[in-house]
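Every protein chain except one is present and positioned as in the full complex.
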């Protein structure tokens, strides 16, 4: 089950990367490149942080083809994508949750301590989007808008707590997805966000 | 001794990260995230460059809690921080020196050659600030303002020279801190900086 959600997730993330590249007027190569990095960059950073070699996608060339194709396809269908708005947001939210759960599992398998497992989940969940925004020269959105990165954090906490309590793994997955999806979609619907920190520059730390 | 200075250093760096995030109106999660990366990113990049796995902070969850707490605390006390201006600059300078010395030691332990040891010290010293500025979408300050990165370079050179000469390690540390602190604070006080390279774009490499 998780594998299928994962494939859908990297496709959705690749498409979001392609759209961001389109806003910077990148060429076909740039679109494919940003799509690839948005979809697989989070897992790559996680693997490099944890020393989990070989990096996952290098063992699954299919992921390379899938994300690049999704990116290029987006160039063709971008003009119709606003009609798929809601669907896209749901896929993106499922991707965030799937990435988080998979990231936690990788770190668990390598016997890292709980705080590192949570960081691995969040890194997998949000770093693709951060790299996308860096490469498109804008301040990372996942750190500024409606609950997104914090959904990843809460999903990781719920997932690990249920595992710790010995709950059946399928139930744990189902609970994590239901909770995460409900939270993320509520955040979009009602513009829920964390308190924002606005700091005016003083002279002392300019 | 170096451990206490290190803990103070990552706290000071986390606070500088939080302030930078505040200028980009990031939410609480973004503030904590940038604080964490500013404080621990330099060491992380060093460990990944040198293949020094597991990455240091993954073995010390306490560093995660400390930097995130310092970042969140900064949200509360930011308005009073200008009163602590001088203290903050001193802590930041001590952090730069501590990071540099620690980075050199990691590379020495792994038997890298001297130029790589120096690069490891500088990377530990300045890369957290570079990642902070990248994530906050601004040109890295450590490469543009009063002597900062070059303090890291000179401290690394002094530290390694004294070690090479067989000077007692405590004396070496004391000399490195005194020299680095004096240089950095003089640079701030009298706006000392390296020659700047200003290049006007021509058509040939636009």
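Each chain gets a letter, A and B, in the order it is written, and its residues are counted from 1.
The working rule: contacts are C-beta pairs under 8 Å (C-beta built on N, C-alpha and C of every residue); 3 or more make two chains touch, one makes a residue touch a chain.
Note that the structure is a prediction, hence the values are computed from the model and not measured.
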Cross-chain touch to the chain not pictured, restricted to A:64, A:90, A:110 or A:163, is A:64
In the whole complex, of A:55, A:167 or A:181, the residue touching the missing chain would be A:55
Answer key for B:116, B:157 or B:181 versus the chain not shown reads B:116
Where A:5, A:18, A:70 or A:130 are the choices, the one touching the absent chain is A:18
Across the whole complex, the chain not displayed is touched by subunit B residues 48-51, 112-116, 119, 130, 134, 137-140, 142-145, 149-150, 153, 193-202, 204-205
Residues on subunit A facing the left-out chain by the touch rule are 16, 18-19, 21-31, 33-34, 44, 48, 53-55, 58, 61, 64-65, 75, 78, 82, 85, 88-89, 134-137
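Everything that follows uses one rule, which is that only the chains that are shown with their structure count from here on.
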Taking each chain's mean CA coordinate, subunit A and subunit B are separated, in whole Å, by 29
